[in-house]
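Take a look at this one; I'll ask things after.
Selected chains from the complex are presented in situ; the others are not included.
By letter and in written order, the chains are A and B; residue numbering begins at 1 in each of them.
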Amino acid sequence: MMDTTRRKRIEIVVEAVRAEQVTELLDRLGAKGWTMLPVLSGRGRRGLRRSGDLSGVQDNVLILCIAGEAVVEAVLGAREELLGARPAIVSITDCDVLRGEHF
Amino acid sequence: MPDLNILLPTPVLFFALGMLAGALRSDLAVPDSLAKGLSLYLMMAIGLKGGAALAIAGAGGTMLPTLAAGILLSLLLPLPAYLALRGPVGLDRTTAGAVAAHYGSVSVVTFAAAQGVLSARGVSAEPFMPAVLAAMETPAIVTGLLLARGAGGAVFSSRLLREVFLNGSVVLLLGSFLIGWIGGAAAAQQLAPFTTQLWQGALCFFLLEMGLMASRQLRAAGRGLPPALIAFGVLMPLFGAACGLGCGLLIGLSPGGVALLTVLSASASYIAVPAAMRMALPEADAGIYVTLSVAVTFPFNILAGIPLYLWLAGA
């Protein structure tokens, strides 16, 4: 495809209370940016999580970070800090981006 | 039918309606942001009314002892809770500490519901009780963490300290209390339509949502809630209530004041403490403490506890 650059999409579903820690980690590892989306509900090993209770402890968010190989390797390297024993999932997909110099 | 109205206060009936609708899997739902807004409203109104009442009536000699008692109750009630949770209930250490913290701390809406019943009965209480409510929110977190982690090592990160001492509920309650106190009688009168007249309606609306939420939590927990845990969620408030009642009587509070201190000691946090525990004790099972507090203890206190505590306090 013309004018596009190959990058990776990192998509992380994580508890809202830990979201800031994750974005700080991404910043620290050299990511040029990220986008955070709200999540309504989810199911995983820890059962059902439904967003919206008053304490906010059941809320999840989805964090999308498009980045180059180097950042992806750094994120994989920090998997312990990222995941620990916490509820969270991480997936990585190939993609092509416009304005590749920004990622 | 004034008698029926006192036996079954309207806000409590809305809580029951919410629980019933949830149990029958009706699609009735209150938007999350509205529920959050109503909870902020309740804290503002509780704080403002208390602060203004304090400015008007003065503290009297019982304020400091009651504040001290509240802080001690919050610090100490997690200890028996922890023992029960480790022993008979058999939780792991971390989750037991996290759950215990909830029972030292307090529930704003349980307090609000009790206030509503008192005011419907025309029983007054010491004006500083909202300050006691705010004071009891966080000490329990300290005890819970010490129990879960032991005293060695860094128990409190700076992020956690912020979570604990600058928790939104505490800031809003104390801030509104102070603002109400500064404003005094003049502000109280100006704000009365907001803080007083709207109060019962907002409480009904919020308790409807709390009922729905309790049902939702119960269903999400499914078979995950062993009987021993449910028993704890009912017996611990009774134990807390007894301690609160004793303190209130010792201090010599009015019947309304004794009733509110009893209710506070019996109630369990479902906003401030879960948030702090999620941050500080990620290994603890959030499903347990959220469900126990919202879906067992809260309904028990609203439906059975408050009438009992008020009766015991003679209010």
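In this section, contacts are C-beta pairs under 8 Å (C-beta built on N, C-alpha and C of every residue); 3 or more make two chains touch, one makes a residue touch a chain.
Values in this document were obtained by computation on a predicted structure and should not be read as measured data.
The full set of protein chains in the file adds up to the formula A x3, B x3.
Here is the rule we go by: only the chains that are shown with their structure count from here on.
Averaged Cα coordinates give subunit A a centre that lies 35 Å from the centre of subunit B.
Chain contact summary for the complex, subunit B toward subunit A: residues 32, 35-36, 39, 213, 216-217, 220, 222, 224, 270-275, 277-279, 282-283, 286-287, 290, 294.
Note for the complex: subunit A touches subunit B at residues 15, 17-18, 46-48, 50-58, 84-86.
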